[in-house]
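Here the complex is missing one protein chain, while the rest keep their positions.
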């Protein structure tokens, strides 16, 4: 694999920082460009951050002295990761694609474009076919889903392949880190916040596209129904999701667990960020827990636990995933690895 | 209403303290006896507590100098509130009932006895008829349900009366205070604990009895199904519960909200602890929140919010209630008030 | 005492809300005017707040429907409490004073004016003499000190009167609420923030004026030295301060404790908000604690504990006070009560 030059758009934000962190020492990608808003452009990355490096550890040496640029085509790289705010991401990402860049986007703007794959490589890598339909010339856009969707669709894909899944109830207990630097102030202390604006809509619509099919011309939604209730709890990283699922085909608990534990569609591809296996079955009955399990598989694996029969539907269980790694920057980097491996450059 | 002398069994624990706090200045009940384990017996209440008064404010003056006794019949009162640990509560409560005391119990030991009402006055006061079947002579036992059940059955009763409820999915985000003084140590910081031992079983069985009927000889379970997932979050007081419900009869949101907001079966009884109304509809779309809403109706009301259609069943919404007030000591005191009002003394 | 009409400037902020809360049902003061920025002017108070009532409980009914005005003289009241941001407070407070209003200010702008008393009634009510030197006509300005200063000077006054105090080392562990709505985001979770901008300077300078004398023309600083280290910890309300003090005159622990416990210079004045006594000596050796002691004396008393000999100086001990009650709005209201009692209207 020859080294691919990559850039990060929106590099000073919380997800942008995570991109920079995860790209340090990446075996395939070399981080050559950091872009951010006008306010930061022209400053060194360290200066642009001010004291806002908020994800632990120190600013990677590869980034520290880089000069931050405006997010405009012409920068020296082949692929850009977009952590831009959705208020500006749409046209900027398009301009990069039109200029021949591969765009791996964490923003929501293009997720439902009819030719943009909403990519989770373990789940729907076949959707990459859709990029051929994009009219951007050599470049294209691949999006990753919302953090709370990503964690859920991986085990649902395993179950859907094995037994069919028709209905999913999900109640989330989501971490604070996805909401950016400012968080919630005093409101989150000794509290639960029961509204995350737009989140339930995403969790009820994105999985239909991801778990659906690309028929050569357009995406066909999966034949499933989702009902989501999203809550914010006082946890720094790691989204917990309590699911109840209705299966098309009855099964026993042992087979149910095996279907999850044996799921490993990327095995053999040797993608650097791919967790192996992608789904970890928690052994103890009081797990997963965000504090102890969010970093499983370097934050890229999903931990499933408390699998038990549901008195109404078929099964209920918990899913935990790291929201800013698997659910954002790490997921986007895995997408880029898959794209690189498949020879799109 | 002539004054009724009452005692608290298990008065030094977390729920016991709440009983003592709520009984200070009660208009009908005079707290005359405090009982606790052998270790505490003979000491003043203050001394027995050590520095373990953990519910805010100060030890009520009515209790401070009382001498703690062993929990044995013979103490000077007509009614005892039991906050005893379930490892010892069963036979002690029976011995009090046999000696002619009214026992209002927060413990789980007798909740499923075929002649013990699992009483929530707004929901099933007719169940009090069952105590006539008890063989304790003049005394009897009335139990209140588990904290997480109590919050849920009040709105479910309102909905069941209006539209019929057949299926209930509930995922809880429960506060720490119900777990006693020691809590969870470091484990709860930056974490969610997805196992509360025995809690899901209680939430799936207790509502069937509470929402069912007493047919003159025995209890007949309600014809409903419950599926519960119980989690502990980093909140001091106040259980949040996310529900999805299937109704027997379709309805619009406005009628759904009215059925909840207009529910007030105790109106006119003038019970001192009865919240009026028992169900508060949160106006803002980001409520209820434990920190701001748990003390509604002096901690005795249930707050319902985020009522919206469910893409799979009929409605989804959140319920918040104060777990150690409405869900424990306060609920038991309301039971006693109902019993007193109905002339059982 | 005839009723005095009062207004609050900066009524929508965190301290402004506390003023409104504490003024509800005040026996002497009637809240007639609420003022805030241009953005809020013309709206009802409830509307101007949005969902930002952040201090627990509900918006007092006296304020709910009031129309918010701009903070300009002409409003219908005799006294204004200022919770304005220091970026604008200076000239606005002056304009009110010039128009004949009594201004009780929580802002820092005029604290070091040579004719403005930095008033803590238990400590330096004689400083009110200074207002005669103000050139505002009938109106005048009286300031209260910074929250972290207020808690400390009350016990220091008691000790200085009894034994003389020459040196004070103080390290604070301050609550979050004083920093406003937005707080610190994720930064305060699992963390201590060791810099509170400008706070150490205030704690090293304000006590010198407060504990000093007004000589008829100007203030003469107390002959003491202070060294402060200020930290923010993950507590909602209540500033903890660890002090080491050097006394001019040696004393035993018993006398030291008595000097604090017997201090009560406002006794007999019957000011509604004056705590009686102002200093509470914590009995248990592990107190004070913010969670359990901050509301002592309705949040107006200071709790002192862990009094013990210092191996280097004379004594070390802890002081706790409620930063937004005693240290801000409540302190300012007590100042107004003192002013009213002394006949300044």
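Each chain carries a letter (A, B and C) given by its place in the written order, and its residues are counted from 1.
Just so it is clear, contacts are C-beta pairs under 8 Å (C-beta built on N, C-alpha and C of every residue); 3 or more make two chains touch, one makes a residue touch a chain.
Everything quoted here is computed from the prediction, not taken from an experiment.
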{"item": "Selected from C:39, C:52 or C:225 as touching the chain missing from the view", "value": "C:225"}
{"item": "Absent-chain contact - pick from C:5, C:43, C:70 or C:306", "value": "C:306"}
{"item": "Hidden partner chain, touching residue among B:54, B:108, B:225 or B:308", "value": "B:54"}
{"item": "Where the unshown chain meets chain C, residue by residue", "value": "167, 169, 171, 173, 187, 189-195, 204, 225-227, 229, 231, 233-236, 240, 242, 244, 285-292, 305-306, 310-313, 316, 318"}
{"item": "Absent-chain interface as seen on chain A, which is shown", "value": "51, 56-57, 189-190, 284, 286, 291-292, 295"}
{"item": "Touch residues of chain B, complete complex, unshown partner", "value": "54, 176-177, 180-187, 189-190, 234, 236"}
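Quick note on the criterion: only the chains that are shown with their structure count from here on.
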{"item": "For chain A paired with chain B, centre-to-centre distance based on mean C-alpha positions, whole Å", "value": "42"}
{"item": "CA centroid of chain A to CA centroid of chain C, Å", "value": "48"}
{"item": "Residue numbers of chain B (touch at least two other chains)", "value": "189-190, 286, 291-292"}
